[in-house]
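Have a look at this one.
Let's turn to subunit A:
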Amino acid sequence: MRSLNFIKTRFFSSPIDAFLTLSISYLIYLTIPPFINWVLIDATFYGETKKDCIDGGACWVFIKIWFTKLLYGLYPSEEIWRINFAFAILIISIVIYKYLNQKLKKYLFLFLVIPFPIFSLVLFSGGVFGLSPVDTREWGGLFLTLVISIFAIIFCFPIGILLAMGRRSNLPVIKYFSIGFIEFWRGVPLITVLFMAGVMFPLLLPSGTNLDKLVRVIIAITLFEAAYMAEVVRGGLQAVGRGQYDASKAIGMGYWKSHIFIILPQALKLVIPGIANTFIALFKDTPLVFVVGLLEILGMVNLAKTNPYWLGMATEGYVFVAFVYWIFCFAMSRYSLSIEKKLKITN
Partner candidate 1 sequence: MENIIQLRSVNKWFGEFHVLKDINFSVSEKEKVVICGPSGSGKSTLIRCINRLEEHQKGSIIVDGMTLDENTKNISAIRSEVGMVFQQFNLFPHLSILENCTLAQIWVKKKTKNESEKLAMDYLRKVQIDDQALKFPGQLSGGQQQRAAIARALCMEPKIMLFDEPTSALDPEMIKEVLDVMVDLAKGGMTMCVVTHEMGFAKEVADRVVFMDEGNIVEEKKTSDFFENPENERTKLFLSQIL
Partner candidate 2 sequence: MSFLQNKIEKFDQYLSDHPKVKFFLPQALLVVFLFIIIGYLSFNASSNLAARGIDTGFSFLNKKASFDIQFSMIEFDSSMTYGRAYLVGLLNTILVSVIGIIFATIIGFFFGILRLSTNPLASGLATCYIETLRNISLLLQIFFWYFAVLRLLPSAENSLVLFNFVYANIKGIYIPRFVWTNLSFFIYGIIFTIFFIIIFNKYASILREKTGKHLPKFLISIGLLIIIPSFVVLTFGVSLEFSHPKLEVNMGISNYIGGVSIIPELIALAFALSLYTSTFIAENVRAGILGIDKGQKEAAASIGLTKTQILKLIVIPQALRIIIPPTTNQYLNLTKNSSLAAAIAYPDIVLVFAGTALMQTGRAIEIVTITMLTYLTLSILISIFMNWYNKKVALTEK
């Protein structure tokens, strides 16, 4: 009786509600069972070629066969351990980070931000210490997605902070330069920025120099994201409030000292969710690097689906990539939400 009443009040409290309940139930009935059939029940998981797949279900054999390429691109298979090694270090560091004390946390963080990226870049590209060189043209898949987004976010961070401080500066040249820079990059779509990296950058460098395509792309994305980062940091600087500025001035601190030791640490703490959101947006935008011919995970699917042996596998490929993107982005946005909530409680 009680549960019946519950159903009535929650699902059928008004004619509109009843209509919604019925039509949504019908929609679920129409879509979910066929989808589950396609993804699981009628799907083919075992086999080596397209011929092993049954019509009417998903052909996950396609993903299985192409899995390594989707993750690592065309990176030589005997060298893939390098990528695994670097990402293993990254994941282990993130896992143990929680259990460290303040001082070790600081060191680990510094390690992850400065020496580690350089180390991994050397490792990935090789050519030293007896590692065979791997051309960036062979980088691809999810690996490339992560390289581009992680490096761009690390590089854009300091530039973003300087721009945010510049925009709040009372030196007119610096202030208006910062405003102009920020608004320019925020006003144009990323794809045009990548076009710029692809076709305009080479013309702007001395003839004969051949800057690697991936480097050009990372520079372009860094400049682009720095503008967004600057606005996020500026929000934090504004939120820190007049009182902190006055207090640090009162104890005789100058501009740089008060910013580095008092204001920025507080401001950056406040904007962690904003930084996470910027990273999510950047992560979702990385497939655009196809315009300069780099193939990250979505690009690899597009390559795979045009393979003559695997025609007609677009849906499987896209569903798989969508799933990967969704997992990453959803996890990160939940993480940023949880920090946001924590910050709200402490304030």
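Selection rule, in plain terms: all candidates are chains of the complex that A comes from, given by their letters.
The rule we apply is simple: contacts are C-beta pairs under 8 Å (C-beta built on N, C-alpha and C of every residue); 3 or more make two chains touch, one makes a residue touch a chain; residues count from 1.
Everything numeric in this text was worked out from a predicted model, so none of it was measured.
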Notebook entry, point to check: Which candidate touches subunit A in this complex: 1 or 2?
Noted result: 2
Checklist line | Residue numbers on subunit A that touch candidate 2, as the complex places them | finding: 10-11, 13, 17, 20-21, 24-25, 27, 171-174, 177, 183-184, 186-193, 195-196, 199-200, 202-207, 253-257, 260-261, 280, 284-288, 290-291, 298, 302, 305, 314-315, 318, 321-322, 325-326, 329-330, 333
